[in-house]
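The complex appears here without one of its protein chains, the remainder shown in place.
The chains carry the letters A, B, C and D, assigned in the order they are written, with residues numbered from 1 in each.
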Amino acid sequence: MSEYIIECRGVKKWYGEFQALKGIDFNVKKGEVVVILGPSGSGKSTFIRTINRLEEHQAGEIFVNGIELNNDVRNIAEIRKEIGMVFQQFNLFPHLTVMDNITLAPIWVRKWDKPTAEAKAMELLERVQIPEQADKYPGQLSGGQQQRVAIARALAMEPEIMLFDEPTSALDPEMIKEVLDVMIVLAQTGMTILAVTHEMGFAKTVADRIVFFDYGLIVEENTPDNFFTNPRHDRTKLFLSQILH
Amino acid sequence: MSEYIIECRGVKKWYGEFQALKGIDFNVKKGEVVVILGPSGSGKSTFIRTINRLEEHQAGEIFVNGIELNNDVRNIAEIRKEIGMVFQQFNLFPHLTVMDNITLAPIWVRKWDKPTAEAKAMELLERVQIPEQADKYPGQLSGGQQQRVAIARALAMEPEIMLFDEPTSALDPEMIKEVLDVMIVLAQTGMTILAVTHEMGFAKTVADRIVFFDYGLIVEENTPDNFFTNPRHDRTKLFLSQILH
Amino acid sequence: SQPKVEEVKSNEAAAASTTQEEPAAAPAPAAQATESRLDTVRKRGKLICGGNKNLAGFGVLASDGSFSGFDIDYCRAIAVAIFGKADDSTLEIRPLTASDRPIALQTNEIDVLVRNTTYTLSRDTEWSANFGPTTFYDGQGMMVRKDSGIEKLEDMEGASICVQTGTTTELNLADQMALRGINYTPKVFPDAPSTLAAFQAGNCDGFTTDKSGLISQKQELDDPAAFQILGVTMSKEPLGPAYAHGDDQWADIVDWTVYCTFSAEEFGVTSANVDDIAKTAEDPNIRRMLGVEGELGKGLGLDNDFCANIIREMGNYEEIYNRNLGPDTAFSVPRGLNSLWTDGGLLYSPPFR
Amino acid sequence: MTTATDINTAYEAPPRTEVGVLGWLKHHLFGSWFDTILTILSLGLLYVVLVPSMRWAVTKANWRAITTNILILIHGPYPQTQNYRVFIAIGLLVVMGSVSLFIYRGENVRGRRTMTIIWAVSPFFIWYLLAGFKGSSFLPLIEYSKWGGLLLSFILAIFGILASFPIGVLLALGRQSDMPIIKWMSTVYIEVVRGVPFITVLFMAQVMLPLILPPDVRVAGMFRAMVATALFSAAYLAENVRGGLQAIPRGQYEAADALGLSTFQQMYFIIMPQALRTVIPPIVGQFIGLFKDTSLVAIVGLLDFLNVSQSILSQAGFLGAQKEVYLFAALVYFVFSFAMSSASIRLEKQLGVGQR
Partner (left out) sequence: MTTATDINTAYEAPPRTEVGVLGWLKHHLFGSWFDTILTILSLGLLYVVLVPSMRWAVTKANWRAITTNILILIHGPYPQTQNYRVFIAIGLLVVMGSVSLFIYRGENVRGRRTMTIIWAVSPFFIWYLLAGFKGSSFLPLIEYSKWGGLLLSFILAIFGILASFPIGVLLALGRQSDMPIIKWMSTVYIEVVRGVPFITVLFMAQVMLPLILPPDVRVAGMFRAMVATALFSAAYLAENVRGGLQAIPRGQYEAADALGLSTFQQMYFIIMPQALRTVIPPIVGQFIGLFKDTSLVAIVGLLDFLNVSQSILSQAGFLGAQKEVYLFAALVYFVFSFAMSSASIRLEKQLGVGQR
């Protein structure tokens, strides 16, 4: 049991009558880096969001750190503390400075005092290489800088797991590189990472495992090498042919 | 004079005290496909937007089809009829159906009657391969579909020139391909195209010329072959090294 | 300082100068001078009379959409004097609040104001208005709860009193209480219903207004028997019609309309017998009044039989009074001062001759 | 682990955690102890408030004050011999309203266009039906001073809404304009009118207008009130519309420019439809306010619904009927305000404001 930090068994999810997840069995070990691929609408985002309960699953079980995700509000709070999430659209709080964006949750959820939280925030901003932006507002930053702030904000809670939902797809090419660099460093430090991304370079270099979704199911699970050079499933081959144009 | 469909001489543009364009000399022949590259903030968007007067230039001259762009409102209207523009964020009108988005300008600016405009619109929707979406609203379409509607909307005015400002950078990888395919077909039909894009595949295969901007100046102008394999300028080399990771 | 104020006021009303431009204001009095009020009214085809819609017995909007009441009947009488009849085509009642009635007069919105308005010197001057003969002699009274133990004003030390704002009532109250050295708290309200509602709700110990109003409004209370009206009369409240300065012919028409109803009662002419009496009467006073003899009506610019018309349509003073306030109504206000001079009251008409 | 060899594109039906009305009740009203307490408390509150009120309404209240006066409540002093005209107008509107519900839902374009034309023409038709013609014996002239009650309140509110709308939109655009004169004038107008109580405006109109106009030109009080209402409301509307304009992304203007649309076309087809849609709630709130503020026109001597109600209290038979009359008035205002509010929420939903 304790071998896995995330365990999903038969997770199913409906939006109204539409079934977005059809029974996902999927486990992640501590420190693993997993990249999730798949065509648009295949349920990647839905799945990653059920893990920190931004979406409620209606069947199956999800355990994070051994705690089950169910209607118990305390469990949800407990699990969310351990999971950081980075969104495609950054979702920074536009009315707060970068510093306040990062320290808000540590101060009010982790109950750190302000100097501690700010010291931690500065450390993280240095790690994502934008310490000089601490007092700006998100609207004053470029997209790449905003996404790095979002990563720092998630890391400030010192989570054990980081979820990334297409973190670079709203960015310009040069900025993509900035963000990927941060993610790569993060992966190398041993963080458990679950990332939906179409950056094949990232998948090839740092992923321990690649998972391919379609129609709400896991179609293929493979090592990066095998996945790209020797995919097992026809659907995967079709997908790769379109991506690697 | 009539050799060029677009002629720019010493175009300068300030935002307040900040100079975004520092004297651009640049001409485009009818039927040419020009790709504009450059780092973020180098003035690519600003330049392309001065050509249909979304931004006003403060020095220099711009001629489109031999008509000078100046404060004369009639000239501006005349020129805008001949130029179609596709934006990064699509900018479809969310309260109008796809059909109405496309036919609005032909009916009210070109003064076509409705059936003519709708016939033309259907023809274009078939060309961008989404005729079945005519009665939907933009919010009901995927990003790739929206961008194809935006292209159809611009083409419906039967412009002689198409401007693209990073038309694919808000899209998912699979959708990028859909849009690029449409653009490639368009280039092959002999349309004059000016495109800001970081899709190197597009630049390599269909561009007649590549222009590289930095700090509000044209740093390098070259054929695609030479540009990628044998760039003249150091800045270009640096840029290429970051993009082609 | 009084005359000075008056001068300023009357100038202003006459010259009609406001924030608007000066030149446009200048011709206004001239234009008014050329056309008499009577001509204006005739040309318009109807009389516009400022009235009340909220005072039971005096001016009320009835269920059939018409206005009725003692004051409204005088509006009618004036319309009859001019047009020979009073109906929708010859009379329009403009319901007014206490505080906009002077403006309505000054701006010629209305031709005459018959809205339980007390005749005072300052109103006479500062409203740029004149008052006709008093139609109803009222006096301010005080109503209290029977169980309050208050029998006279002197018992009201420290009491709170509900009173309507913008009225002479408010000022009389202050004068009378100051005179007697009584401390009290006035609670003022913008209109009659809210004043009474506050009293009903127990917000004040006393409720003051004209006695006629007290009598009628007492009926509006949930339990009229639990209240009593004190004997004291705190003021003189002569109520009568008012009209703007500047047209004496018009003033005469209004005045003699009122006197017509007084005289008719004095001579025993009623709506029932007016036509017979016109044929048979021998008293020259009556004959002149009814227009059978002489040219009195023509002198006013009216039909010679204007008074006969009034009595035929509206009745004499007694009929008007009884119809609205008399023993058969819910209010049953005793005539008191409003009796003919011959009965010891104050109603006295100058002779028709 | 799981390696599907064939992709399953079939769907299972979603689990039914709640079935039917009872399930819904259980889930929503008694889902937790907190819900349950709330449910019981509010039922209790309803009981405490409603039961005595109903008992009073049925046994004690003297509703004759209302029933006897229902006609003047509806149309004020409008002559009762002619009041079938008012009821024809009401009937017409009801029929048009019901027919519209069908027609505008359907797909019949010709029918919708016809209906729109009918709606556009009907105000003039109804106006002449109500006002009549001088000297006509079939539809004799009814003077404006005779229009009152709900009829008057409606006319004021509807005119106020219809007329303030274009003025408000123009003012909002004016305030955003690049031309400083237009900008200043719009701003001054908006700020001055918003800054002054409606009563004061009405009062000034009452005092000033007769002084400006030649003495024999008389503007009926109703028109004065109509104009004052519209001008007053326009200033508030302008600010609401401005809020909506601020929510339109720049890209919409740019796209319209790039297509070569003129400024007017851009506003009419692109900007305004979106701007107005986002500010439906405040605009409707304002219109409800306008409807209720029509009662202030009493100051120019008009007999609107609330004033007729109040005057009932002075009728000899109903001297003590405050509670009944005020309750009834509140109820009538509520019914119409609520209808407006509901219609607006339906509209909001149809236009998809709430979704994102």
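A few points about this structure:
Everything that follows uses one rule, which is that a residue touches a chain if its C-beta (ideal position, glycine included) is under 8 Å from a C-beta of that chain, and two chains touch if they have at least 3 such contacts.
Model, not experiment: these values are computed from the prediction.
Of the chains on view, those touched by the hidden chain across the whole complex are A, B, C, D. Note that of D:42, D:67 or D:263, the residue touching the chain absent from this view is D:42.
When the omitted chain is restored, the residue from D:288, D:302 or D:316 that touches it is D:288.
Shown as candidates are D:70, D:117, D:141 or D:196; the residue that touches the absent chain is D:196.
One chain is missing from the display, and on chain B it is touched by residues 12, 14, 16-19, 22, 25-27, 58-59, 214-215, 217-221, 232-233, 235. Residues 28-29, 35, 38-39, 42, 179-182, 184-185, 191-192, 194-200, 203-204, 207, 236, 239-240, 242-243, 246-247, 249-250, 278-279, 281-282, 285, 288-289, 292, 295, 306, 322-323, 326-327, 329-330, 333-338, 341, 353-354, 356 are the ones on chain D that touch the missing chain.
Interface residues of chain C facing the missing partner chain: 1-2, 5, 8-9, 11-13, 17-22, 99, 102-103, 106, 120, 122-123, 126-128, 160, 162, 165-168, 170-171, 185, 187-190, 194-195, 197-198, 200-203.
The working rule: only the chains that are shown with their structure count from here on.
Should one ask which of B-D and A-D has more C-beta pairs in contact, the pair is B-D. Centre to centre, using the average C-alpha position, chain A and chain D are separated by 49 Å. With centres taken as mean Cα positions, chain D sits 40 Å from chain C. Measuring from the averaged C-alpha position of chain A to that of chain C gives a distance of 85 Å.
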